[in-house]
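Part of the complex only, each chain left as placed.
Chain lettering (A and B) follows the sequence in which the chains are written, and residue indices restart at 1 in each chain.
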Amino acid sequence: MPEPLPRLTQPLPLLYERIVRQALEEDLGRAGDITTDAIVPSGASAKGSVVARTPGRIAGLEIALSAFRQLDPAISFEVRAADGSDATAGEVLALLEGQARALLTAERTALNLLGRLCGIATTTRDVVAAVTPYGARVVCTRKTTPGLRAIEKYAVRAGGGSNHRFGLDDAVLIKDNHRILAGSLTEAVRRVRACVGHMVKIEAEVDTLVQLEEALSLAVDSILLDNMSLQDLARGVLMAKGKAITEASGGITPDTAAAVAATGVDLLSIGWITHSAPSLDVSFDLFL
Amino acid sequence: MPEPLPRLTQPLPLLYERIVRQALEEDLGRAGDITTDAIVPSGASAKGSVVARTPGRIAGLEIALSAFRQLDPAISFEVRAADGSDATAGEVLALLEGQARALLTAERTALNLLGRLCGIATTTRDVVAAVTPYGARVVCTRKTTPGLRAIEKYAVRAGGGSNHRFGLDDAVLIKDNHRILAGSLTEAVRRVRACVGHMVKIEAEVDTLVQLEEALSLAVDSILLDNMSLQDLARGVLMAKGKAITEASGGITPDTAAAVAATGVDLLSIGWITHSAPSLDVSFDLFL
């Protein structure tokens, strides 16, 4: 029986409430929601639902709903779909009840967040499904939306993917430019080992099998096989077997992922799932 | 002879330098670029180029390059492509010269910004091309990435599109929920006119031709025809001729835009160009 999906943990509100607040402030500008303020009485309350218009993997529902709570702290939610689960078209993801104005004013901010995060999770899920038969895992990159990395990496996990580095400071990745500036991969690894602490993993990027050979001799934790042909990839995987984790990268799309996974590589690093995943179509319906 | 593209004005650095700085801080974390710091000597300088790997419409080049400048104020640029112009595959967009470390450390932040903005501009350009023969214009929505609205709306302009509201506070858009809560569109417009200043435009959303008739009687500035069939859209356009600007909305994609434009509608409001446009593939190559 296959290992179940990794346990998915909601991020702490401290990690996203500033993102949500800045998004609200961006939308409210100086004068606030002048349409709603003019039309809807301040005392009116209302109910509404967040709905998935098209099927997809849910991610960030609590994050998105916090936009409503920031405008109406007394709002009540009934969350009906868990992050990491799949919704059908038309499925109600959450029911809300609170001030009518807050519901209308926060709607777009909430949906913008939810649509993006579900879009990433859905695309990730589909790629994961394509590569799982080959025993490979999907890994995200640092090609995330400026300002949203923490929650987009969470959406990748909700889609069944795994996270690579969160930033430049939590692991070493020696890329081609580093190798060239150091003179050789061997020298680059030597310099890194003289600097970083014992809790930092080291990955080396290689473009050729010759470079791979050098990388394997250096006992790095994992090796990024970048932009290789499928044949070279397959050969590289055999060479690295039992010596280092292998990770394929370079322009992988949902369409090409299965073929890459078929080479036996351990991980597929795919920027596409964060930088080009289309939003999931989600809506907010007011009950009247 | 058709009106030339609107003049495209670079946003003031004050409007985006905080976005860029937060993106750098997000990537640098607490410890900075531990790979580059370990490998590249602090005194080393280098040259590099920003390149479009696939063809597309350029947007945000100055914005993206400012990421390098924030790390190395003495960096020098030679910008070779103007925002709003089209780049070919492999075209060099800019040449840079400065500290080698700054070039490597800011690379991902700069490319994340550039890829996203060019992606939006490219998709917008393509939709604009599809609808221009019908005399229609493409308008963006508030379905933008949280935190990036100002620069994404700029990318839409670079793609030849036009901007709708920047937020909830700079124009009135009476949507279905507002209409229902007010009792009627007529009452909603009355309430709005009693509140907002004389420099604020008013748009009303309608779902049916009956509602359109009511909207036309109210002398609003423009009317959003939401989720209508192409037939109804065409009829609505005829009804509104000379009385109000017409704007079609509701799930329009690059594939369906031309058919919608063929109805004669003035504007197409398309969330897709900001929330689902894939990134353009841009890269940074170090000269060594």
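We adopt the following convention: contacts are C-beta pairs under 8 Å (C-beta built on N, C-alpha and C of every residue); 3 or more make two chains touch, one makes a residue touch a chain.
This structure is a prediction, so every number in the text was calculated from the model and none was measured.
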Number of identical chains forming the whole complex, with 2 shown = 6
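Keep this in mind: only the chains that are shown with their structure count from here on.
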Chain A to chain B: how many Å between their CA centres?
-> 22
Can you list the residues on chain B that touch chain A in the complex?
-> 19-20, 22-23, 26-40, 44, 46, 100, 104-105, 108-109, 111-113, 115-116, 119, 142-149, 166-170, 172-175, 177-178, 180-182, 188, 191-192, 194-196, 200, 251, 272, 275-276, 278-279, 281, 286, 288
